[in-house]
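Note that this complex is displayed minus one protein chain, with the remaining chains in position.
Right, chain A next:
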Amino acid sequence: MPEIRIFGIRHHGPGSARSLRAALDAWRPDCLLIEGPPDAEALIPLAGHAAMAPPVALLVYRPDRPRDCAFFPFAAFSPEWVAMRHGIAAGAALRFIDLPHAIQLADGFGADGEASPGDGAPQPVAAPAASAAEAVPAAPAAIRRDPLGELAGAAGFPDGERWWDAFVESRAGEDGDVFAAIAEAMAALREGAGPDPGEEAREAHMRTAIRRAAKDGFARIAVVCGAWHGPALARHDAKGQAAADAATLKGLPKTKVACAWAPWSYERLATASGYRAGVLSPEWYDTLWHHEARVAARWLARAAALLREEDLDASPASVIEAARLAEALAGFRGRARPSLEDLDEAVQATLCFADPAPMALIRRKLVIGERLGATPPDSPSTPVEADFEAQCRRLRLKPGTDAGELTLDLRKETDLARSHFLNRLQLIGIPWGTRRQARGRGTFKEAWFLSWQPEWVVELVAASAEGGTVAQAAAGRVRTRARAAARVSELSGLIGTLLDADLAEAGAEVIRVLNDRAALSADVFDLMEALPPLAELARYGSVRSSDTAPVLAVVRGLVPRVAAGLVAACQSLDDEAAAAAKARLVAVSGAIALIEEPELTAVWQEALRGLADQEHAHGRVVGRAVRLLFDDRAVAAEEAGDRMRLALSRAAAAPAAAAWIEGFLEHSGTALIHGRGLLPVVDEWLCGLDEETFTELLPLVRRTFATIAPAERRAIGEALARPGGGASGDTAPGRTFDAERAARVLPILRLLLGPASETREWAAPEEDVR
């Protein structure tokens, strides 16, 4: 009869991994049974490959639906990884004994889309339905996932690792005892928990595998499984268990699955990434595992190095002091060595001078870490690669063929899907297609230039760390970019990209981030920049049959924010900033006109009115605000004229007045020619000036009119020359035209509208009038 030992471990627990390594080294089993997907058994030897560098993950996926996949991430400090490496080095037999994913991923397995029954196993299931349902795990599920963590919590420890340190590592004399004690604790914990059908099948399979290994004639069989399963697996040789297990496993559905090793990242190993069995700080565990003896020094030196990278002062003396403080804090809180929390506080007090900003700058790198894994080049293809190939086949796109043009008609389903696909690839760093200007009319046409580079295969493999399919990986990239984006306008650009790539789900998240940023942002101009592209999307996005309602909701949220901050933002601008602000005002006005929602228009007009009333804001902005209001008919011609007179009255300083008229009239040749009533307003004002004022203002007005194209200027002159053309719109038709009086104005108009060189062009209309 072989000797069978069960090692209940804590997934991704360095303490647990260390105990396991010591136990395996001492006992030297000839067979290792590991809680992992048997489907991937053939890939185990690759774990010993020289080019394999954790963090890596085993992926199990359905080739027909790569979205249905499971990841088993391993870091250097994962006990399962330690067991694999030990087995390979020692030449022991290695088997994965979990319920095969051929069953777990099959249609009809488990109830209500519970694609992953394995809360205890370290895999997130990427299927969105499952992850959404399990985002908020019920308490029993949490216990099953990290039972040792729960025990630690009950004992008042914030983290399972620290509990392991205090209760397991520092006490157990012989490592075997550790696992016996854990099994006992788990048995007690399990008593309180009800049976779980999904767990039943998995444990039945594991027990069956243990019995099979026993039959195969191994002498020392080590079973490495999540601590939670320990007591259930210990029952493998109970009477009648074999029959019961066979009954549980009978008739389970099956499907075809494929497996691959994929490079993983610490970021995706962290709880923050949404990985259910993730750890709070992968980098901390990494340090605990690799530098056991000098954790604090190592950690603090890294913090200092990261601070220096950000050009912040971090002297070695401060590092020493931080280490002393951390040791003192740990001692004083009754810990053998500093915990992450102690170190954090020590860094704050010494290296950062209690300023939270520097820590915020480095926290991500320090705590989560940026380590990326690598897989051997000859390992089988990842689900993203498989998905890529499947999509290429489906969409009849061939990578590797010669470069060429591709024009898509977005009204056709295949072409739309092609467009989405190319856009997604671009997001994951594969610019296979580049957009070209489409020939012909219609927004439904899209032209691409395709050119494939063989090295992009690497990008596909790397993308596996972000998701199981091209779409998921693209969405993952966008999420990362959204998190890093500092400006709201960057995020609004991303939303457009997402609609192009049909990634509605990630879109929702980006929109949420955008809303958060917008709420906190004090930069009104940033918000103003974000608005126009969003408005355009909300209005025209439907061409690509994407749902634009959420975008519209964002626009509805942004407009009042912009309106509220507009007046304050337009204070004390210099000429350059005022020109930029004016351009944004115009763009936002256009965007709001595009949306055509009376409520938003009202809010915006109110803000513009507030701006128009500002006496000390830059004239260019104020002038344009009045003009925008006038164009929107929110301000009558008379009021616009009054405001113009006021702004350009003699008491006003010349530069301010010049800025005002520039803001009001700049680039509006067409509006003056064809626009409703603008010309009369200007004309009336100009004619109402007395001679002296006029002489003073003339340079300003000329300067402004210089921005209007010569042809337009001529057209304006023609319009003015037409009988009644210069008078305001309410001039009664048929009113007699006093040519002589009109002629008196003309020299002035010539001065005003026609620079010397162009006087000739004016001759004709002038003659007409005479």
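As a working rule, a contact is a pair of C-beta atoms (placed from the backbone, for glycine too) under 8 Å apart; a residue touches a chain by one contact, two chains touch by 3 or more; residues count from 1.
Everything below uses one rule, namely that contacts and distances are computed from a predicted model.
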One chain of this complex is missing from the view, so tell me which of "Phosphate transport system ATP-binding protein", "ATPase dynein-related AAA domain-containing protein", "RNA polymerase sigma-70 factor, ECF subfamily" or "NADH-quinone oxidoreductase subunit H" is its UniProt name. "ATPase dynein-related AAA domain-containing protein"
Sole touch to the unshown chain from A:318, A:472, A:548 or A:704: residue A:318
Among the options A:345, A:632, A:684 or A:718, which residue touches the chain absent from this view? A:345
For the chain that's not shown, point to the residue among A:291, A:333 or A:436 touching it. A:333
Contact set of chain A toward the excluded chain (per top definition): 313, 315, 317-318, 321, 324-325, 327-329, 332-333, 345-346, 348-350, 352-355
